[in-house]
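Note that one protein chain is taken out, while the other chains of the complex remain in position.
Per-chain residue numbering starts at 1, and chain names A and B are given in the order in which the chains are listed.
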Amino acid sequence: MTHLGCSLLSCGVVDDRHFEMEDYQGAIARWCPGCGDHSILTAMQRLLEEEQLKPEQTVFVSGIGCSSRFPHYMKTYGFHGLHGRAIPAATGIKLERPDLDVFVTMGDGDCCSIGAGHWIHAIRYNVDMVVLLLDNNMYGLTKGQTSPTTPATFPSNTQPYGSYLEALNPLTATLGVTNASFVAQTAEWIPAHLFETLKAAYHHKGFAFVRILQRCPVYTEKIYEDAVRQPDAIEMLIHDDGIHIPDLDEIYKNQIIHDPGNLDEARRLAEPFDRFRLGIFYRNEKRPRYEDLRRLPVRTAEEKVELLNQEFDRYAV
Amino acid sequence: MATKTRASSEKKKGPGKGSKKKGPEIIRVPETTVEIVSDSGEGAQKCGQIFGAVCAKMGNGAWTVEIIPAEIQPPARSKAGGSGNRVRFGTEEITNWGDATNLVVAFNEQVLLGRIELGALAEDAIVLLDNKWATHADEDIQKEWQGGLKELAKHDYRIVEVPMEEECLKIVEDPRRGKNMFALGLLAWICDRDVDLIRAQIAHQFRRKGEEIYQRNVELMEAGYGWAEKNLDFRIEVPTIPSDVPKVVMNGNEAIGMGAIAAGMELCSMYPITPATSASHYLSEVYDKFGGVVHQAEDEIAAVGVAIGASYAGKVAYTITSGPGLSLKQEFLGLAVMLEVPLVVVDVQRGGPSTGLPTKVEQSDLLTACFGQHGDAPHVVLAPATMEECFHSMITARRIAEAFRTVVIVLTDANLATGVQPYPRPQLDARWQQAPVSLPPVDENVPPYDWDPQTGLSPQRYPGQPGGMYTATGLAHNAWSKVAYDPDSHQLGSQMRSRKIAVLQQTLKPPQVYGSDSGELLVVGWGSTKGAIEEAVDRAQAEGLSVSSCHLTFIQPLQPGLKEIFSRFDRVMTVEINYSDEPDDPYITDENRRRAQLAWVLRASTLVDVDCWSRVPGQPLRPGNILKAIRQRLEMGAKV
Partner (left out) sequence: MPSESDPRVEKALSALAGPIELYRSAVVTTVEEVRGYLATHRSEDEASDGGVAAGLGVFAAGRIDFERFANLTTSATLEGDPDTLGKVEKAYDILRGISSGGEDAFCVRVKPGGRLREAVADRLAEIGRGFAAARLAGMARAGSLNSKNEDKLLAPLGFERWNQAERRLAPPLVVELEGAGLHAGDLAEFLDGNIKIVLVVSGDVAPAPLVRLITPSTFVLQTAAGAGLERFAATEGPAVAALMPESAAQFIHDPAAGSSPAARLELISFPEQSPKNAVGGMSVRQQLDELEQLKTLAGGPSVDAEGEEGAAPAAGPVATKVDKLAAWLLSQADLSDAG
């Protein structure tokens, strides 16, 4: 539960392990060559190495989809559950075991369509976890159906004459929910930015939502083609409290200074625009976290028996 | 045991104008059934709950049932609008709601007529009726009243008109808020209940409402008591036998909540649904101090998902729901079975399908509980039969879930959930509590599903255990939890998950037969119908009929020995509260007959031609009706 109690038992055990990137590598990734998920996996393994996260204290939770294979490719604990339902499982894990570092990976169908209800409410709960939306604008695993984030007019197997609806904007959606505490966007083809974003998300205490623009070489290659080739299609949000990678200044010249503490501005910047904006839109660690609000003392078995006996007294005949 | 409450000597005297009062006539009975009905919102339910609790506290056996309006927002003074509570109490243990009411307090004649149409009243019932309607300003209402009295006169009831409204107005301005306590006072005098206990119970009921409300309610109750003492010429005496066994009294949902606490479960992840919700209300009130949390999720899917996530990472968690919620949880239940994550699910059954009868009892989730998941998802289903078993079954359920790394569904129903029954106070044991998960390092050469090839069992592994990293997956997997689509892996995984259930079955004992070991008819039941079935069997045996019964607790796996038990009877029949075609219904043949749910399961697993008698009245079954079915089936002769 959101119990206060961590155990003393492992405190005394000296842990001088050092982890290399290989130590976080699970099964060989089976995504298509050119799939953006590979780059996200690498960035994630780099993050774990840099942070020296203990593999056994780390859990990757996912739904169903190409992107949801992620946990299998990490050598940590993993929970590969149901389509759209990664967040409830992750919430249960974190409530029961606040000592664990929990990462969630979801596809755009997973998060924004079938799992949309959980997504909205999880933002409100603001349970401490890193939540990655691997957004390829398409259903990948089931082979090319329109997703909520597919751009209007973009064809798929279910809407071959082009998507009928305007795409849902995961950023404005997230920023619009009460108690949002961390919202960022990055792109898998800019590894340095991807890495820094993941790192910032990891260090955020609360529900850290990162939308990662992700290429699918099979179904949505065209969508990000320009953005990959022309840095001009990108606009970086930079700030001392946000992300700023000087090495990228040369390449990505469109920059805008944005203070992640400014929610109104974040919402404005998240609106559709002719460039992709990358960076931290919003961050606020002061938002209440569900697990803190529901923190409870731990009781021994004997204490519980005694308390329950008092309960029975109330019902005694 | 039909209660004879009718006075043998007619000494009719208009209540109130008693000139010289002799002592009241004493009607001494081993048990009686009392009910109180009103328009909804007039508090008859509270009155009944307090009365029932007081009976239990005085040492009587008791069983209460809520009377719920047939319509959602019934108009005032309508036959469909009756709301209240029915209390059957007796000298000895009472195991079900019985057949008919012997004493009723009604706030208006229309709700009373509604109850009569439902067959709720015994032919010789005593009726106390508020007579304010006789002089009501609205002439239509006066006419209805007159008509109602004529209707009542067709029966053999003993009717007492009580100026309830008038008396209550002496104390409160709005008698709608107070008549119930006045009625409680009436019943208290008639049935000679302990007034101190009543006061204490009123204090408990209104514990969050403050002293003033308490005082007023007590005053109203005492007024009712005083009025009855002055004006009534009969009393009902149900002796109590003092017992040294300490008892507690509560409804089944409270018992479930306490059972969960006693079992050491600390996360109840739920989404509100009648009639399951009150369990989480109870838990929410007290759970904090036990270090427990009621997590109200955004929907039933999330609720079970959170519970499974928690169980995967630590202590066994649970979810409480009812039919529609169970349907939503099914995909996740399949996942829990696939991942071998322990989980307890309580399904407080109500009438279905769809929204059905949200507040009323039914036993129609048995098949969906057993087989509702897609694919093959072997797991455990068990069904407590009493409030006491609601409590104790949670401890066993949690332990089985953990030992077998599987889902355990506990089927209760609206009858158990809202009914109140005293039972022996449990002797709590700290060993029922679950210890926190231990996180020792794991040998990297041992797979996460280290199935014992014989039993399919393997120890659970938790995040935090060094060296034990694996990804639990809902995809077909091998012992290493690696995705494996090859034929052998899926065959083996399926086999291991199924084997566990067989192993559990091997630890079970055959069920007891109630009555003689062999005979003409065996009635098989499950869940809350136990008391009614056994009472019917008692009565049938008293008539010289050759009937026994057998009540099943484990539905999946079934307890062993059923086939052998069935073979000792000429005919086997289940009695259930779910739908089945009757053999002589139009178009019904032996081939196309849709049978009651347990009957399907028993036929499939024993190859015995198990018959069934089932109804969906939205009420518990009455022993008298079961008795009729027994007689009727016996006339049909042998069938095994």
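Rule of thumb we're sticking to: a residue touches a chain if its C-beta (ideal position, glycine included) is under 8 Å from a C-beta of that chain, and two chains touch if they have at least 3 such contacts.
Keep in mind that what you see is a predicted model, and the values were worked out from it rather than measured.
Although one chain is not drawn, the whole complex shows that of B:215, B:243 or B:438 it is B:438 that touches it. Checked against the full complex, the one of A:6, A:152, A:165 or A:251 touching the unshown chain is A:6. Of the candidate positions B:503, B:545 or B:588, contact with the unshown chain belongs to B:503. One chain is missing from the display, and on chain A it is touched by residues 3-16, 240, 297-301, 303. Although one chain is not displayed, its contacts with chain B can still be listed: residues 262-263, 384, 389, 392-393, 395-396, 399-400, 403-404, 426, 429, 431-432, 435-436, 438, 440-441, 455, 457, 459, 503, 506-509, 512, 553-554, 559.
In the analysis below, only the chains that are shown with their structure count from here on.
We define each chain's centre as the mean of its Cα atoms; on that basis chain A and chain B are separated by 44 Å. Chain contact summary for the complex, chain A toward chain B: residues 1-3, 7, 9-10, 26-27, 54-61, 64, 71-72, 74-82, 85, 87-97, 99-100, 117-118, 120-121, 294, 296-299, 301-302, 304-305, 307-309, 311-312, 314-317.
Put simply, chain B touches chain A in their complex at residues 56-57, 59, 204, 246-250, 254, 258, 261-262, 264, 266-267, 269, 286, 288-293, 295, 297-299, 301-315, 317, 331-332, 335, 339, 422, 425-426, 428-431, 433, 435-436, 439, 463-475, 482-483.
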